[in-house]
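Shown here: the complex without one of its protein chains, the others still in place.
After this line comes subunit A, so read on.
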Amino acid sequence: MPSHDLFLATAVALPFLGALIAALLPSNARNLEAWLAGGVALAVLLMVWLCYPAVAAGQVLRTEIPWVPTLGLDLVLRMDGFASVFAAMVAGIGFLVVLYARYYMAPEDPVPRFFAFLLAFMGAMMGLVLSGNLIQLVFFWELTSLFSFLLIGYWQHSAAARDGARMALTVTATGGLALFAGVLVLGHIVGSYDLDRVLASGDRVREHPLYLLALGLILAGALTKSAQFPFHFWLPQAMAAPTPVSAYLHSATLVKAGIFLMARLWPVLAGTDAWFWTVGTAGLATLLLGAYVAIFQHDMKGLLAYSTISHLGLITLLLGLNSELAMVAAIFHTLNHATFKASLFMAAGIIDHETGTRDIRRLSGLNRSMPFTARLALVAAAAMAGVPLLNGFISKEMFFTEALTATTGTFTLLHAALPIAATIASIFAVTYSLRFVHGAFFGPDTDALPKTPHEPPQWMRVPVEVLVFGCMVVGILPAATIGPFLDVAVRSVLGGATPEYSLAVWHGFNLPLIMSLGALAGGVLLYLLLQRHLNAGVEGTPLLERWDGRRIFDDVMVFLSWRFARTLERLLGTRRLQMQLRLLVILGFVAAAWALSPHGLRPGPVAMTGIDPAIAIIWAVGAACAIGAAYQAKYHRLAALILLGGVGLVTCMTFIWFSAPDLALTQLLVEVVTTVLLLLGLRWLPRRIESRGAGDLRARLRRWRDIIIAAVAGAGLSALSYATMTRASPDGISRFFLERAYSEGGGTNVVNVILVDFRGFDTLGEIVVVGVVALTVFALLRRFRPARESIEVPEQQRDEEGSRDGDWLMIPAVIMRLLFPAIGVIAIYLLLRGHDLPGGGFVAGLTFSVAIILQYMAGGARWVEDRLRVHPLRWMAAGLLLAAGTGIGAAVFGRPFLTSFFAYADLGWLGKLPMASAMAFDIGVFALVFGATVLILIAIAHQSVRSQRAAPRLEQPAGDA
C-alpha cells in the first residue's frame, strides 16, 4: 500500500515546510499565520487519521528512504497504534494551541517567529514519534530540545525567559547526548538501529553485559526530558515562555517525549530489577515532591508546572512497575493529563491575559467577572484532582489498583510505600487543585488587579471548551470514547502480552475507591488547615527552602563555565604567541621522536654520492647567510633581508644543480618578489636601535633556552633528512607521470603537465588560495592606519633641507623603463613553452609582475598610474574564470572536469606550438598569479602615497583617530 508512504512523509515534512513559510510572512500577519499554522496542524491530523484504519487493524506502517544503507542508516517512518495515538495528540492539541495563540499573542509580538518555531517543533515531535530508526529518533529528540529552547526564549527581552530557555536546553540537551550514547550501545547490542528489530530482541538486550550501561544512558535522556527528580527544576523555569507554548510543550508534548521513549522501549528494557528501582524511585520521588511543592506556588503557571512534574512522576512510576496493567494505566493517564493540563494552562493564560497577573495571592472572585472560564477551569481542575466522572479519576483509580497489586508479589520497602505514597500524593493533588480554583475564582471581588477582568474573546475559549468536553466525555463514557484508541495503542506496545482490563467508572465499592474518597476528603482538610500559611503569602516551600534545584544548577554552571574554565585557562593557557610557538616546536619534536622511537634513527644503507666541492662552498655560504639572518633580524632588518635573499639564491642553485629547472625559475622569481614586498613593509616598522649589553640575566637565560631548543630542532631535522636520504626512495607514483606525460598529457615538461593536467584540480584550488590571499591583503590594507611616527617621508628620501627629493636612481630608472617590453616578452615566452620546457603559468605570472614592479620602482606610483593602469582585480577574475572555464569546457564534451585535450599547431618557421587545452588553463593560472602579485605589491606600495596625503591633516591638533 504505497499511499501511506505519502501520508507519513507529509505528516513529518509538512510542519517544517509550514515553518519555513511562516518565517517568511510579514510580521503583522497574525491572522494569516494562524490560518497557516492551523491548516498545517489539521492536515497533519488528517494524515494520521488516514493511516489510522490500517494501524487499527494491527498493521505497522513503514516508509523507508535509503540514506546510508551500508551503515544501517535509513530514514524510516514507522507508525503503529502507540505512535498514531501520540501523533494524533501532538497534531490535535497543536491545532487547539494555534487557535488559542492567535488571540493570546499581542499585536506587537513578532508572530512569524512564534508560529515558525511552533510548527517546526510540531514537525520535530512528529518525527520523534514516527521514527522507525533509533538514531533518527535521537535526531528529532534533539530538534525538540532546540525548538523548545527557542520557544521558551521567545520573549528575548526578558531575562527570565533567556535564563529559563538556557536551563531547559542545557538539561534536556545534555540528556539528549546521554540518550544518543545509550542508543549507540543499544544498537551495538542488537546489531541494528531499526526499531522493529530492536523491539524484537528484548531478551537478548536484557541478558547482555552492556544492558545496565545502555539503560542508564537512555534513562538519563528520558528522565531529563520528562523533568523527573532530580532533573525536574528546569520545567518551572520554562514557565517564562508564552502560555500557548507552556500549554503545548510542557503539558502535552515535549515533556511526554521522555514518557513516549520509556513506553516505546518498555518491551526491550523493562522487566528487570534495575528498571524497577531506577524508574520506580525516580517516579515516586517526583510524584510526591512535585505535588508537595505545587501546593505552595503562588504563580498559577508555577503551580501547574509542579503539578505537571508530579503527574509525569506518576506516569513514570507506572512504567517502572514492570506490569502490563500499569502500562495500560500509564498510556491512559498520559492522554488524560494532556487533555486537562493543556486546558488548565490555557485557562491560566486567559486569566493572565484579562487581568494582567497570575499571582494567586492577588486574584480573587473571578467567578463573577468571567463565569464561563471559571466553570471550564473548575472542571479541568477537578479532573486534575481526580474527582469521579472525569477522566483523571479513572486513570487514578487504575493507578491505585496497580499500587495495591504491586505489594502482593515481591515485597520491598518501595513496594510497601506505594499505596501510602499514592494516597498522600492524591491528597496533595486535591489540595493544589483546590488552591488553583478557590484562590482565583472565589472569595471577595478585588480592585487590586492591573486590568479590569472580563471574559476573553469567544474563540480564545473554544480550545479550552473542546479539551474540557473531552475530559467529561472520557470521564463518563470511557469505553465508548477513548476505549478503542487506547486498545490499539496498548496492543501495539504489549503485543500478545496485552492483559484484560476494564475501562469503567464503577468497579464496585473497593479499596481503590476508598483511597480516592479518602484523598478527596484529606485534600479538602489539608487545604483548610493550610489557609493561614497560604494567605500569609510567604515565598518558598516549607521544609524545602534549602533544596533549590535551580540554585544548585546555577552553582554548577558558574563553576563549570567560569571558575573551572578560568582555572584551567590560568594553569594551562597562554595568550603569548612566543610561548605557543615554543610549545608547538617542542610538541612537534616530541611527536617526531615518538613516531621514530620504535625504529631508531640510523643512517640507511645507500652509499653517499660524492661530495662536490662547489656544492659544499655554496652551502657554506647558505648556512652562514641563514645564521646571519637569524642574528641580524632584530636590529638590522635590511641586512637580515639581504641575507635571507642569499639563502634563497643558494636554494635556487641547489634546485638547478639537481635537475629541477622549473623549481629554480620559480624560486628565483618568488625571491625577487618577496624581497620587494618585505622592502615595502620595512618602511612602516618602528626604529630599533641596538643597545650593547642589553638584557638582564633572565632575558639572557631565555635566549639561551631558545637557542638550545632551536639547535635541538635543527639537529633533529638534519638527522631525519640524513636518515631519509641514505635510504632508497620507494617506487612511488612518478613512473605513472613520466610514462604518460606525453601520451596522455601532450607535454614533455612532466612537472608542468602534472600541475596543469594530471593534478589540475589541485592547481585550481591553489590559485584560488592565492587569489583569496591577495583579496585579503587588499581588504586589510584599505583600513590600514600607519603608526604616527612612520607617517612622514623617511629620512633616506629627504635632502638636506628636509623636503622631498625627487631625483634618485636616475640611470637605473632609464634601464628599468627600457626593460619593460623585454621582460614582458620573456614572460609570454615562458608561458607558451611551459608545457614542453621549463616555464609555465606561475613563472610567467611572476615574471610579468616583476616588469610592472620595476616601473613602480623607477617612476613612483603616480608616474606609472598616469601612464599605465593595471587592473589586478580584472586580471584575477579573468584568470580564475578562464581556468575554471577550461575545466568546465571538458564537460561539454562529456568528459570529467578538467580533462584536457591537446594538439600541436604548426606555426611555420616559428616552430610548433603545443595547443593543449591545458594551455588555456595555464593562461588562467598566469593571469591570476600576475593579478594577485601585482595587487599585493601595489596595495602595499600605495600606503606611502596615501599616508603622505593624509599626513598634513594628522598634524593638526584635532584628536581624530
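Here, a residue touches a chain if its C-beta (ideal position, glycine included) is under 8 Å from a C-beta of that chain, and two chains touch if they have at least 3 such contacts; residues count from 1.
The criterion applied here is as follows: contacts and distances are computed from a predicted model.
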> Name the chain not shown, per its UniProt record: "cytochrome-c oxidase", "Xanthine dehydrogenase family protein molybdopterin-binding subunit", "ABC transporter permease" or "Na+/H+ antiporter subunit C"?
Replying inline: "Na+/H+ antiporter subunit C"
> Taking the entire complex into account, which one of A:Val48, A:Val268 or A:Val929 touches the absent chain?
Replying inline: A:Val929
> Touching the left-out chain: which of A:Ile65, A:Ala521 or A:Ile627?
Replying inline: A:Ile627
>> For the chain not shown, which residue from A:Pro209, A:Pro444 or A:Pro686 touches it across the whole complex?
In response: A:Pro686
>> With the missing chain put back, one of A:Arg197, A:Arg740 or A:His942 would touch it. Which one?
In response: A:Arg740
>> So one chain is hidden, and I want to know which residue out of A:His157, A:Arg532 or A:Arg576 touches that hidden chain in the complete assembly.
In response: A:Arg576
> Given the full complex, what residues of subunit A touch the hidden partner chain?
Replying inline: 575-578, 581-582, 585, 608-612, 615-616, 619, 622-623, 626-627, 629-630, 633-634, 637, 640-641, 644, 647-648, 651, 654-655, 657-663, 666-667, 670, 673-674, 677-678, 681-682, 684-686, 688, 699, 706-707, 709-711, 713-719, 721-722, 724-726, 729, 731-735, 737-743, 748-751, 754-755, 759, 762-763, 766, 769-770, 773-774, 776-777, 780-781, 783-788, 836-838, 842, 929, 932, 936, 939-940, 943
